[in-house]
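One chain of protein is taken out of this complex; the other chains stay put.
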Amino acid sequence: MSTTQLRRREGEVVANRPLGAYRQLSVVLPALGVPARPGQFVVAPPARADQVLPRTWWVSGEHTEAGFGSTLELVVPDTGVLPAAGEGLALTGPVGRGFGLPTTPVTAVVAAHGVAGAAGRWLGERLRTAGCTVHLVSVADDPEQHVDLVRARRGADGVHLTDLRGSEDTVAALAGSTGASVLYAVGPVDLSATVARVAAALAVVSQVTGLEAGASGLCGYGLCGTCDLPLVTGRRRGTRVRPCVDGPVLRGDLVDWAGHP
Amino acid sequence: MSTTQLRRREGEVVANRPLGAYRQLSVVLPALGVPARPGQFVVAPPARADQVLPRTWWVSGEHTEAGFGSTLELVVPDTGVLPAAGEGLALTGPVGRGFGLPTTPVTAVVAAHGVAGAAGRWLGERLRTAGCTVHLVSVADDPEQHVDLVRARRGADGVHLTDLRGSEDTVAALAGSTGASVLYAVGPVDLSATVARVAAALAVVSQVTGLEAGASGLCGYGLCGTCDLPLVTGRRRGTRVRPCVDGPVLRGDLVDWAGHP
Amino acid sequence: MSTWVPRVTPAAGCAGSGRELARFGDLAVLDAVLLGPVGLPGGAAPRSTLAPSPSGLVHRQAPVLPVDHVVDDLLPWFRARGLRVVCAVRGSTVGAVSDTLQRLRRSLDFATVVGVEIDLAAGREETRPAIGGLTSADPVGSWSADPQACLKLLAAARERLPRDLLLQAKLGGECPQPVAAARAAVGGGARALVLSGAVPALTADQFLVGPAVAPVTLGLVTTLRAAIAAGRVPDVPLVAVGGLHDRAGALAAHSAGAAGIQVGSGILSDPETLWRVHDALADAPPPTRDATAHRTGATTPDEAGDHDGH
Partner (left out) sequence: MSTWVPRVTPAAGCAGSGRELARFGDLAVLDAVLLGPVGLPGGAAPRSTLAPSPSGLVHRQAPVLPVDHVVDDLLPWFRARGLRVVCAVRGSTVGAVSDTLQRLRRSLDFATVVGVEIDLAAGREETRPAIGGLTSADPVGSWSADPQACLKLLAAARERLPRDLLLQAKLGGECPQPVAAARAAVGGGARALVLSGAVPALTADQFLVGPAVAPVTLGLVTTLRAAIAAGRVPDVPLVAVGGLHDRAGALAAHSAGAAGIQVGSGILSDPETLWRVHDALADAPPPTRDATAHRTGATTPDEAGDHDGH
C-alpha cells in the first residue's frame, strides 16, 4: 500500500438531476492527476449533523478539461440530503483500484446492481471502446431501480434485467451462450460472490467489487475494517483484504466468498 | 391552567436580516386569535438533526392583517442555522402570559438583556402608547450585544447601557431619580431577580420574566421542569411556578429569588 | 392471565403534571398517562437541569411531584376527564415509597390509577445508627445496583397496592446487572419491567437520554428477552424507554420484544411525538416473541374488572 496523501478537496456541484429512482450529481474538482476509472468511488462527508459515517458513492463518469478541472459524474441514492447545484461539496477520491481492461478484444459480461448500474454502464462503454463485445446485466430488487436503461442499451451489445436471486442464472446463461472470457461485477458483495462463482465454474476471469459503495456502515477510508474479506490464499496480511484500500476491484478468484450470499 | 390546544403551526419566513449581533426574522403565520404581547415567546423545532431541544425566542413585534395572517417579529441569536426568507418555519405560540400594562400613565423602567432588548423595546413602545414615561436599560455583556439602540431611543424617554454586574445600580438609580412606579425586566433570571430586589427595596411593583427565552436547556412547553422557580408563598402547586406555562411574566414579589444571581 | 401494560405513555419526568401535555393532544386516546415522579417532597435538586449533547440530553433527576399535590389536585383532574393514570413513584427508602403509595391509595380518586411504576434508577439511602442513638441516612447508589434491595422495595410496594394493579419496575443503563435486578424486582412483585437506555453521564445523578441512547435501550430489551426465554427471569411484559421517538424506533423496540413504549425527551422535542409513536404502535402486530403472553391490551383493567381501589 502506498501512503500517497489522500485529502478531501472542495468541489462544486454543477448539476443535481433526477435519474429514475436516483440522483445524478456532477461535481467539479481541481483537475485529477490520473484519470478516474470505472470501479472507483468517492467519499463524501456525513450528510447530516447526527451522522458519523461518511458516504461512499461509485464514480460513473469523469472528464477533465484543461484549466477548468475534472468533472465527476456520480449517480447516488436519492436520500433527500444532497447538495443542490451551486453548492460546495468536499470529496475524497476517486479512491481505489478500478477495473482492469483486457488488452485484446474479448467478450465481457458486466453485472451491476441498482445504483451501481451507472458505474457498470461506464465500464461497458470503456470495454466497447477497447473493442470488446459487452453484455450488461442490470440487477435490481425492484423494476424501478434499474439505472438509465436507454443509455445502457446504447453503450452495450445487450442489456439483461434480473434481480439478485436471478442473477446467478442470468450471468451463467449469458456467459455460456456468449463465450465471455471475463465477468465483471459492480455492487453488493453478494453479487460479486455470485459472479466470481460463475466465473470459477466456467473457468474464466472475474473482476468484482469487494465493497458496496452506498451501503451503510462503511468508512471508505480503510480505517474501520468493516469491508474486510478473507482471501483464499493465506499469504497476505492476516489472510484478509481491505477492499476500500486494496480494491474495491478484486480478482474474484482471490477471495474466499464463503457466507456470501 | 387552561388546556387550550397549543399546536405547532406552519409559518413562512418573509425576512431574515442581520440586526447588529443578531438576526431579525419576520414570520407570517395564520392570523392569531388574540394579539401577541411583549413578554411572550415562540417555540421553534430543534435547529439541527443532532439536537433534541426546541428553541425559544422572544416575540419582539406583531401585526395582523385581515386576510393575510399575522406577522411575528423575532430577534434571535445569530446561530447560523436559521431559515432563509422564503423557507417554511413551524412555530408554537406566541406562548404564555405577557407583561401587564398599568391602567393609568405612570413612569416605568424596562430593563432588558442582550437579545431580549428587542422585546423590551416593544414593551416600551406599548407603555408609551399607554401614556407612560419609559426609561430603557439595555444590559449586555459586551457593547456589541445591545439591540438596535437607534430604534430603542426613538421609542423611549431615555436609554441607559450597562452590563449584568452594573444593572442593579443602574436600575436602582434610575428608578429612584425618575420616581418610577413599575419596574419591568426581560431576559435572564438573574436580571429578573435583580430588578425584583430593587423594586422590593423601593416598594414599587415589578413584572419580570421567569425564564430566559433563547437560553439552552429549556423545552418551553411546560414539560421538562427546568424553568421552575420557587414561590414566596407556599400556596400554589408544590410552592413552585413553571414560568413557561404560568409566565413567562411573573410578579417579581411572588418569587423566591434566593440563589439568583 | 396475561398482564396488561399500556402501549404508549410519556416517560417519567417528561410530561409536567399531565395538564401541560393536554395542550398538545388528546390524552384520552392513550391507554394511560404516566404521571410523575411522585413522592415525598424534598431531597432532590430544586429543579431539573438539561444539558444538550449530540442527539441527546443530560438530565438531572427532577424533583418529585409532592404526593399531596397529586392527591389533592392532579388525580381529581385526571379522573374528571376519565383518563387513566400510571403513577411513577420515586423514593430513596422503602419507607418513603410505601408512604407515597399509601397516600395515593387513600385518595378518593385512586380508581383513576391503573398502574404504578417504581424507579429503581433512583438513589437509595441506607439508615444506620449514628451518634446519640439517632439514625443518619447515607446514599448507597441506585436501588438497581442491589438486587436484594430491589426485591425488598417491590415487595413493600406490592403489599400497599391492590392485588391486581399493574406494578412495574423501571431500571436501565445505570444498572450493573440488569438480569439479576430484573429477576429480583419480579420476585418482589413487579408484573412488568420498564427498561430504560438512560446511562449515567457527566456527574453523579445525571443521565444521558434521547435518540443517542436508542441502541442501549434495544440492547436491554434484547438481553431481558433472552433472559426470559432462558428462564432466568419470570415471563413479564417489557416496556422500552430511551430514544424511541419515531415510528422506526418504536417498531424496532416492539419487534425486539417490548410490549409497551415510553416517550421521554421526544416529547420535549415536539410534544406531538407522543401521539405519533402511539399511532405507529396502534396497528403494529403483537410483539414477535412470546406473543401470546404479552399481547398488549389483551386484557385491559376494564375487561378484567376494576381493581379494588381504596
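We just call them A, B and C in the order they show up, numbering each chain from 1.
Throughout what follows, a contact is a pair of C-beta atoms (placed from the backbone, for glycine too) under 8 Å apart; a residue touches a chain by one contact, two chains touch by 3 or more.
This one's a predicted model, so the numbers in the text were calculated from it and none came from an experiment.
Student: The chain left out here touches which displayed chains?
Tutor: Displayed chains contacted by the hidden chain, ordered by label: A, B, C.
Student: Looking at the full complex, which residue from A:75, A:112, A:185 or A:218 touches the chain that isn't shown here?
Tutor: If we include the chain that is not displayed, A:218 is the one touching it.
Student: Pick out which of A:20, A:83, A:100 or A:230 touches the chain that's been left out of the picture.
Tutor: Residue touching the absent chain, from the options given: A:230.
Student: For a quick check of understanding: of C:202, C:229 or C:282, which residue touches the chain that isn't displayed?
Tutor: C:202
Student: Of the residues B:50, B:125, B:190 or B:246, I need the one that contacts the missing chain.
Tutor: B:50
Student: Just checking the interface: what residues of chain B touch the absent partner chain?
Tutor: Those residues of chain B that touch the unshown chain are 50.
Student: List the chain C residues touching the unshown chain?
Tutor: 51, 53-56, 58, 173, 176-177, 199-204, 206, 208, 210-216, 218-219, 222-223, 243
Student: When the complex is taken as a whole, what residues of chain A touch the one chain not shown?
Tutor: Considering the whole complex, chain A reaches the absent chain at 1, 3-8, 45-46, 49-54, 216-219, 221-230, 237-238, 240, 242, 245, 259.
Convention: only the chains that are shown with their structure count from here on.
Student: Ranking chain pairs by how many C-beta pairs touch, which one is first?
Tutor: B-C
Student: If we define chain centres by averaging CA atoms, which chain lands farthest from chain C? Would you check?
Tutor: A
Student: What is the identifier of the chain with the smallest separation between its Cα mean and the overall Cα mean?
Tutor: C
Student: Averaging only over C-alpha atoms, locate the centres of chain A and chain C and give their separation in whole Å.
Tutor: 50
Student: Per the centroid of Cα atoms for each chain, what is the distance between chain A and chain B, given in Å?
Tutor: Centre-to-centre distance between chain A and chain B: 56 Å.
Student: Would you mind listing the residues of chain C that make contact with two or more other chains?
Tutor: 54-55, 211, in rising order.
Student: Taking each residue of chain A in turn, which ones touch at least two of the other chains?
Tutor: Correct list: 50.
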